[in-house]
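Removed: one protein chain of the complex. Kept in place: all other protein chains.
Here is subunit A:
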Amino acid sequence: MAAEELPSEFDVVILGTGLAESVVAAAFSRVGQRVLHLDRRSYYAANWASFTFNSLLTWIQQHHEEPQPEELHDWSSLLEEGEELIYLSNTDSTSVRNLQVFCFTSEEGEEAEAQSPDAPNTTEEVSAGDAVKETSETESADSKYEETNQKPEEEEEEEQASQTEGEEPEADQPTPTAAQSQSEPTKKKISYAQLVKEGRRFNIDLVSKLLYSRGSLVDLLIKSNVSRYAEFKNVTRILTYRHGQVEQVPCSRADVFASRQLSVVEKRKLMRYLTSCVEETEEQRAYNGRPYLEFLCDQQLGNNLQHFLLHSIAMVTEDTPTEEGLASTRHFLRCLGRYGNTPFLFPVYGLGEIPQCFCRMCAVFGGIYCLRHSVTCLLVEKETNRCKAVIDSRGQRISCSHFVVEDGFVGADRKRLATPTRFLSRAVLITDGSILPSNSDQQVSMITVPPVAAGCPTVKMVELCPSTMTCMPGTHLVHLTCQSVGSAFEDLSPVVTRMFRTPQSHDQEKNPSVLWCLYFNMADGSEVKGHDLPSNVFVTFGPDGALSHEHAVSQAELIFKKILPEEDFCPPAPNPEDIIYDGENTSTGGEEEQSLQTEE
């Protein structure tokens, strides 16, 4: 914990702890390279991070504050003969924007205190102490809370919302009979104070993705043994939104047979289609370049099946070419049944775990980690145009053979900007129930929402239950993502209003209520841009809008292969239970190494 000075020589220095950078770090460290892994932020995983409710409030607040322009140090005194400096950007204020927060539950928590809906084994004393501690930690975030509502009329609406809630009899009187507060789910809304108090039970991801059970991330986790650091939940069902209704999409053989929405004819057609599309046929090739929708139409499957196949199984848009639509359909089908009834997995504790798993592996093999620590500039040898060293935020010169940096830290002057940056629209909702209640209250659902109106984007939605360890008991966490057309609020609030109960929605009595929500835009990392940087500097890009993690994994592998083409990418780490320590003689003196052997 001491503020010790860093070693001054590494093979690879990596700035940014997002998924791609973390995989790169683990890969290098694993094959014996000396890795220094830094992040300017105070948390791991960059734009892939997940936050407790309280730390999310802090994150929001930080994004509302004007970025402090750091004074630019002149490090030219550290230059040696024939070197020049390239300054990195000292703020990462551009990748996230348009944050809007709404709270639709009552703010005050005194009454709620008496009626905690969960944890019957929590003693009053302890929980009170906890609440005090957590509040004090996030005091600043809370006090700034009001400011996060940008438009005045929304603030008004919000007040109204709290008032209307207040009028509901069950919200007013704390009458916690034993039966009410325990086994039976109470109708009473969870208050804002409760969300804050139970804040640590939330792990709210900035990105929303899933792992395809036969995707490259799952393969990499298994191959490298990084998987030992994570556990997963199956996504238990695929849903879609159609004619104002949430419907379950039958995707496995079992689902198809069990489905009650499909007619016998439809079942037969769907099974036949799913079986036939696995093989590439002459007939399919004839549709290359033409929309997949057209191909589906010509299969005469009917509207129901066509909708399921296009939006929920292929997860493509109406103008996606047939070959692409078929490829994603096949990928979906290949992933079925490996771990469960849907093709997808979700990490327990959220996606923010994954980059940290790779960081842990890197550290286990000797990688050094510093957060709140950055690189201010690169020292470049003019003659060779190679980066020889970096200067960290404390002014230390650290030499390295390679430097990997997240796009956000590269100054605008080094970017070859062809087009303005594209953004993703994101919304995060804390709701009080599932969008499609079923006999199990622990469903993890992937929901595809086709455009609600012409010109609107297709929205991907993931609903998480408390057993994923991402939200407190009694709530669900819902992530919405789409390519941005307008601001996140403009793009996603129409979907939220239709599918959930908010003060803006009408006649949505049966829908789950939104307790709290956040909208924001994040730069779309799929846009790989060129940079004017030395040849041994590699730039990584943040999360893209796809559901899978292919983009990050392939970037990492590409960088690794460029630098060490001969080495294996993330070979399996020895199983800790197989490691036996060598009983060294104490007489060896000199250079001591801990030697490890792996049993057969």
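Some points to look at:
Following the convention adopted for this analysis, contacts are C-beta pairs under 8 Å (C-beta built on N, C-alpha and C of every residue); 3 or more make two chains touch, one makes a residue touch a chain; residues count from 1.
Please note the rule applied: contacts and distances are computed from a predicted model.
Look at the chain that isn't drawn here: its UniProt entry, checked against "Ras-related protein Rab", "DNA damage-binding protein 1", "SKP1-like protein" or "Protein DENND6A", names it "Ras-related protein Rab". Check A:Y44, A:F308 or A:F332 against the missing chain and you find that the one touching it is A:Y44. Of A:V348, A:L436 or A:L564, it is A:V348 that touches the chain left out of the display.
The chain not shown here is touched by just one of A:P250, A:G325 or A:G367, and that residue is A:G367. Within the full complex, the residue among A:L72, A:I222 or A:V485 touching the omitted chain is A:I222. When you scan A:K209, A:K233 or A:R426 for touch with the missing chain, the hit is A:K233. For subunit A, the residues in touch with the chain missing from this view are 1-2, 4, 6, 44, 119, 121-122, 126-127, 130, 200, 218, 221-222, 225, 227-234, 337-340, 345, 348-349, 352-353, 356-357, 359-360, 362-371, 373, 442, 466-467, 469, 473, 572-574, 576-577, 579-581, 583-584, 586, 588, 592-594, 596.
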